[in-house]
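Heads up, one of the protein chains got dropped from this complex, but the rest are sitting where they should.
Letters A, B and C mark the chains as written, and numbering starts fresh at 1 in each.
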Amino acid sequence: MSIRVTVWNECRHEKEDEIVGLVYPETIGGAIADGLKDHGFRPTVRTLDDEEQGLSASLLANTDVLIWWGHRYHDEVDDEKVDLVQERVIGGMGLIALHSAHHARVFKRLMGTSCNFAWRESDDGERERLWTIQPGHPIAESVPPYVELPKSEMYGEPFDIPAPDELVFVSWYEGGDVMRSGCVFHRGRGRVFYFAPGHETFPIYRDVHVRRILANAVRYVNQPHAGGWRYDHWARPIPLEQGAPKQTLFKKPRAAARRRSGRNSRTS
Amino acid sequence: MSIRVTVWNECRHEKEDEIVGLVYPETIGGAIADGLKDHGFRPTVRTLDDEEQGLSASLLANTDVLIWWGHRYHDEVDDEKVDLVQERVIGGMGLIALHSAHHARVFKRLMGTSCNFAWRESDDGERERLWTIQPGHPIAESVPPYVELPKSEMYGEPFDIPAPDELVFVSWYEGGDVMRSGCVFHRGRGRVFYFAPGHETFPIYRDVHVRRILANAVRYVNQPHAGGWRYDHWARPIPLEQGAPKQTLFKKPRAAARRRSGRNSRTS
Amino acid sequence: MSIRVTVWNECRHEKEDEIVGLVYPETIGGAIADGLKDHGFRPTVRTLDDEEQGLSASLLANTDVLIWWGHRYHDEVDDEKVDLVQERVIGGMGLIALHSAHHARVFKRLMGTSCNFAWRESDDGERERLWTIQPGHPIAESVPPYVELPKSEMYGEPFDIPAPDELVFVSWYEGGDVMRSGCVFHRGRGRVFYFAPGHETFPIYRDVHVRRILANAVRYVNQPHAGGWRYDHWARPIPLEQGAPKQTLFKKPRAAARRRSGRNSRTS
Partner (left out) sequence: MSIRVTVWNECRHEKEDEIVGLVYPETIGGAIADGLKDHGFRPTVRTLDDEEQGLSASLLANTDVLIWWGHRYHDEVDDEKVDLVQERVIGGMGLIALHSAHHARVFKRLMGTSCNFAWRESDDGERERLWTIQPGHPIAESVPPYVELPKSEMYGEPFDIPAPDELVFVSWYEGGDVMRSGCVFHRGRGRVFYFAPGHETFPIYRDVHVRRILANAVRYVNQPHAGGWRYDHWARPIPLEQGAPKQTLFKKPRAAARRRSGRNSRTS
């Protein structure tokens, strides 16, 4: 089955800021989608101003990999949507958080940290060189030892994230900074990839290598399989060992607790 | 300087449930505090029903290590308190989450996952054997190869947490289950220790080994040093390299963003 | 392209020990190979007593995934073969180390630790219950929450390995012990999977779940791609930044060093 990809983006800068409109007439989400089409995907594009903020339960239920680009309007995303995306990731949906999505509520929710870092938006950008730290990683397939981005916004250390489960790329900046710019995190059954490049005023999402990285990332964060079970608040009153003590009574608060966090119901 | 420890606990079961009152006449928080006193600490004890839910900004500002025991009333803890504890952990405060605090909002916030697991509360408890996986770890100092808890509640895998940065203990249960029962996580500048044993109806917090583990954990999660900087949304408009592009203009939304996530202001 | 699997095993117990011969008339390596055939692989089987110890350079050069079962005769494996296997793993060959291969020289070489653990070989075996810690992991595909092995040898903690990059299974034993029994390690471009079950006197390699786990593991440790470069002692005398200092002279000892560790030459 082909991977069902949804590209979500604020899509406000394109309207508000002439420069962005000129750089991305197809919108940022459109440019990301075009790159994925080059690699055979048929992404769905949604924006903050779409119905249900472009994040309906049915769309998310039918999304294998969600790509997220947000910047200025993180706070407008409803709690309910943040909860829903988190649940889906824990349940196995892949998430790719791009550039300023480091401060997206869904990303911060999954990290548990401030996700702060240092930054410098020089007027015409500065050179970024993206180094491949793990050449054998699936996300690095057909990616050269390093990728040069002639004009980029500096996003630099210290980056307040939990230690990544897999560190794939580290960036060098002309101005003298470094960044863990390609990081994989595992949350529940889901895989999350944070990728730093992608400022709205530079055509980074048209770069052939960046497009390949994103296509590789989509394949990588797509859930390997949906079998087994979800992570459950799972009552096992009957012990597996004969003669071991059983649980005979269930207390109401338990039931309440079960309802409370029972989102991840066991799959058969 | 001695470590300032605050023991927070719901302290409701002790009043609501006769058995708990008999097992812990000094309250659960009191028993934890007594154990720490055995090791030379002078903990402060607070409960959910204290003023400001026992979590005032001034208390947290003067707490080096916060110990958290909660179970049925996680949802009563105010958003503002959850935010505050998270900020303090990112800023360097140590946190020890005990037993059913796996579903405490502060713990789930820091993990980013459901923190669900399997469980069995057999009427008289079942035997748990806590294995020390990393004998050289500071939290394992003077802890024997394994600790037997004759009556415990089963908390078992699968446990929906991010991979721990350090796995110190793994538990065996009489009923046939296993658990990653002693896990260290790093979040921002803070260290978090989750420790599974500690059901309200068994006197586990009087066990000499458990008391030593908690005392070791307090020393370990205490911030190693407060120097350097906090993790900051940190503007660095002037590049470090001569001739590299500068940033000359700050956009308002940036300022807003800075305020929004600017909690962690640079120190020194 | 189908994955080229080589199953290497000592194949001495089968001849020396009547019980083992009765349990595994097809030999242990043969049983492992049969399990892989059930899943569509066409493994090659080699033994310690084959020509070149069953580890010729040409065979290894044409092996994508090497499965290793050894026990009593680890010390007979030649240095040259240990070097060769290590080089191939660093170059991208997958390795699956089974049961007592924890003390195989190739495994210890890749871990850098003693790989010691606790053990108990009860006369008729004891029950082992293998818990799936990461239900969404590719190696756990179609594997139930736990697998019961009625007769197994206890291999228990503390297990002296570096912290696994991925912990997939943890075992419970009837006798009261636990074990990190399914661990993934990344070394160079290669993936290594250690799987604890598989004592020579019990028909564990005929278990349908164990066979599935090994088939999943073969797919998982198989190199995702061979592109990019190998990890190289890589001279880059010309800086990437204009005006940055160049290296003009190469010192002999450098060249020697290059030869010395230059095994991993860059691929185009």
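We take it that contacts are C-beta pairs under 8 Å (C-beta built on N, C-alpha and C of every residue); 3 or more make two chains touch, one makes a residue touch a chain.
If you're wondering where the values come from, they're calculated on a predicted model, not measured in any experiment.
Participant: Need the list of shown chains touched by the one chain that isn't shown.
Facilitator: Checking the complete complex, the chain left out touches A, B, C.
Participant: Considering the complete complex, identify which of A:158, A:182, A:197 or A:245 is in touch with the unshown chain.
Facilitator: A:158
Participant: Out of C:45, C:110, C:167 or C:196, which is the one that touches the chain we can't see?
Facilitator: The missing chain is touched by C:110.
Participant: Tell me which residue among C:99, C:129 or C:187 touches the hidden chain in the full complex.
Facilitator: The one listed residue touching the chain not shown is C:187.
Participant: What residue numbers in chain B mark contact with the hidden partner chain?
Facilitator: Those residues of chain B that touch the unshown chain are 92, 129, 132, 134-138, 140-146, 174, 186, 188-190, 223-225, 227-231, 240.
Participant: Name, in rising order, the residues on chain A that touch the hidden chain in the full complex.
Facilitator: Looking at chain A, the ones touching the missing chain are residues 129, 131-135, 145, 156-159, 163, 166-167, 170-173, 176-178, 180.
Participant: Over the whole complex, note the residues of chain C touching the chain we left out.
Facilitator: Given the touch definition above, chain C has residues 72, 74-75, 86, 90, 103, 109-126, 154, 156, 158-160, 162-163, 165, 174-177, 185-188, 229, 231-241, 244-249, 251, 253-254, 256-257, 260-261, 263-264 touching the missing chain.
The rule we apply is simple: only the chains that are shown with their structure count from here on.
Participant: Is the contact between chain B and chain C built from the same residue numbers on each copy (over half shared) or from different ones (under half shared)?
Facilitator: Since more than half of the residue numbers are used by both chains, the interface counts as same.
Participant: Just how far, in Å, is the C-alpha centre of chain C from the one of chain A?
Facilitator: So the centroids are 32 Å from each other.
Participant: Using the average of all C-alpha atoms in each chain as its centre, how far is it in Å between chain A and chain B?
Facilitator: 27
Participant: Could you give the separation in Å between the centres of chain B and chain C, each centre being the mean of its C-alpha atoms?
Facilitator: That gives a centre separation of 37 Å.
Participant: Going by the touch rule set out above, which residues of chain A reach two or more other chains?
Facilitator: Within chain A, the residues that touch at least two other chains are 186, 188, 229, 231, 240.
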